[in-house]
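For this view, one protein chain was removed and the others were kept in their places.
Right after this comes subunit A.
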Amino acid sequence: MTTVEERPHTGFGRTLRKEDVRLVRGKGNYVDDVRLPGMLHGALLRSPYAHAKINSIDTSAAEAHPKVLAVITGETLKGLGLAWMPTLSYDVQAVLATDKVRYQGQEVAFVIAEDHYSARDAVELIEVDYEPLPVVADAKKAMAADAPVIRDDKEGQTDNHIFDWESGDQAETDAVFANAEVVVAEDILYPRVHPAPLETCGSVADMDPVTGKLTLYTTSQAPHAHRTVYALVAGLPEHKIRVISPDIGGGFGNKVGIYPGYVMSIVGSIVTGKPVKWVEDRAEHLMSTAFARDYHMRGEIAATKDGKILGLRVKVLADHGAFNATAQPTKFPAGFFHVFTGSYDLQAAHCTVTGVYTNKAPGGVAYACSFRITEAVYLVERMVDVLAYELKADPAELRMKNLIQPEQFPYTTKTGWEYDSGDYPKALQLAMDMAGYDELRKEQAEKRERGELMGIGVAFFTEAVGAGPRKHMDILGLGMADGAELRIHPTGKAVLRISVKTQGQGHETTFAQIVGNELGLPTADIEVVHGDTDQTPFGLGTYGSRSTPVSGAATALVARKIRDKAKIVASAMLEVSPDDLEWEGNRWQVKGDPEQGKTIQEIALAAHSSLELPEGVEGHLDATTVYNPPNLTYPFGAYICVVDVDKGTGGVKVRRFIAVDDCGVRINPMIVEGQVHGGLADGVGMALMQVIAFDEEGNHLGASFMDYLLPTSLECPSWELGETTTPSPHHPIGAKGVGESATVGSPCAVVNAVLDAIKPYGVRHADMPLTPAAVWGALNGRPIRTDLAIP
């Protein structure tokens, strides 16, 4: 452990997180902690069916409950024009079902009562006459001729098709494949999983009937985007909406979109004239909020006999659930899946993605996936291992042979993306050295002799994070650029206001450190304000690892504006020309006369004083900026996982995990490592135990933490972290995002390790999750295909 220094901390480096002073003492303030005078409580009635026509809804018994104030159904909303709302993918989603329900757990009615218990009791008093309809739970059956049409609400929709999308050059790729010595194909599923933040979603809506101002406390990763969407949908004037995201207990992309419950708390407050709280429970959260993945992929890889990878061809069937509510830049229906070419120098690549509707919950978000990069990396890293299997090649060597070389950067992929910087072989070599790769292979060979199963899994990933630029990337027309405002008080303390919103990533510390690094102010002297649209500049929020690449850049640049302004003030104070000043860590000083200088604190006081300021300087010390990223940043890493498999039970023990991450310049290495630790645990969870499964009737089979398992410390080894540092050339401080790197890179390392362990049994591929039952099945000659739930 590195110790944390005690003198006032300034700039980059390890320092305790400012937010932990409240969070570790249980003094955080989450949405469910919000209690307003006269506040009422809402609860949703949800559909027990995956697909059913609603014949009628009888709310009379619920309305008769002594503590119930109102019961709202889809019919009520229809009258207000609010029964449907737009999704982030240019589709619509029912706020409360009117015609029929399309997935189990869909919102049907909303009860408002004096307390939460009564609201729940009254939900059970609502009688709905459902007429069950045939169900499409399996994406592979969604396009069958006889499949029921789920979205018959949409004009002209006669099947369950949503979109076709492609990337890369098909003819070029086909030609490479036609001439290749080796072509290997594999069907690879990335099962539906769930972000499962520990805090479920919720909101408290407070519509002031006098001022007409709506204050919405809500679990949002993107408060500004939410405000604008509410203004557009509900017709409320935007300046009369204040969205506050207080402390957020984990998001992982799950809290990017707008859920019917949020809207209903607003409607409830308008209807009753009182604040209305709605907080969903765990089962509701796992059943109805944005899932992730559900990508049915077929990969083909072309190579020479001696292991030079030539091309990749991929077909994806994407299950988007009942409404296309994927949270991603609007022009990117398959997110950034383009990066399925991974970290390799290829001659050609092509992929197609077809999105379909099913009778399952909508979403298809991040979950720390940087817009489908998790799926892309999983695909390519599995395919490389599949190729290694066929060529009887060592998976690390095969990767080493094909990685993009340092001198090739900036590197343009076959799908047209420009990777900014990297030294891939160095990262992989470091991971191999840390692991003792050759020794591990020796140990494995000895164990195999004795019939023991040990596996070594290798994965290399390239991430693409920090969306925009705004001209390419927008959400519902809102360009992906973010603002920052910095104000230095007369006494030299600073307030930074940013548009992104932490869900636990430590923004209050990291962003203070960026300001401190630019201005020489102690971290403790910089307050970071975020998560309140009335107090912060516009911007698109935190997801896709974009906070540091985008808002981190905005913060550095706004601090530099202050520094420039301070220079002019300092020149007035010192009575020298600005050209004679130079910046020295925390002060402007006279070139060649270091005795003569002024710190930011001194300058701040002067800027607010009666000092005569030079022409063109307005006084005070504040600045604003908007940062529109010129490109994404491309963090990368090399991961090696070591597992032991019990062949009698199929149980997998992750023995070691070596993670070398390169996220450019590290602002607070401790926070970076925390992000990596969390992502690695996530990866173990997805690889070994997680799937949101459904039966043929569309019944959700994972609506509790007894069914949907989160890994614990006992499933995780003591992580072994390494780093290389390749700064981003286009980011003001050379930083790249890191929030999702480990979630992107780790699942495949674990899966590759398990498959490496059971290679003697002739198993080339198996779908996640590799539960004991699944591994035992593979050992006994069964292909592992994770489809629906019950084998």
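Before moving on, here are some points about what is shown:
In this section, a contact is a pair of C-beta atoms (placed from the backbone, for glycine too) under 8 Å apart; a residue touches a chain by one contact, two chains touch by 3 or more; residues count from 1.
Just so we're on the same page, contacts and distances are computed from a predicted model.
Per its UniProt entry, the chain excluded from the display bears the name "Carbon-monoxide dehydrogenase medium subunit", taken from "Carbon-monoxide dehydrogenase medium subunit", "Amidophosphoribosyltransferase", "Branched-chain amino acid ABC transporter permease" or "Indolepyruvate oxidoreductase subunit IorA".
Considering the whole complex, the residue from A:G683, A:P711 or A:G745 that touches the absent chain is A:P711.
If you put the hidden chain back, the residue from A:I126, A:V279 or A:I658 that touches it is A:V279. Mapped onto subunit A, the footprint of the missing chain covers residues 32, 116-117, 120-121, 124, 279, 281-283, 648-651, 688-689, 693, 701-702, 704, 706-707, 709, 711-712, 714-715, 771-773, 776-777, 789-791.
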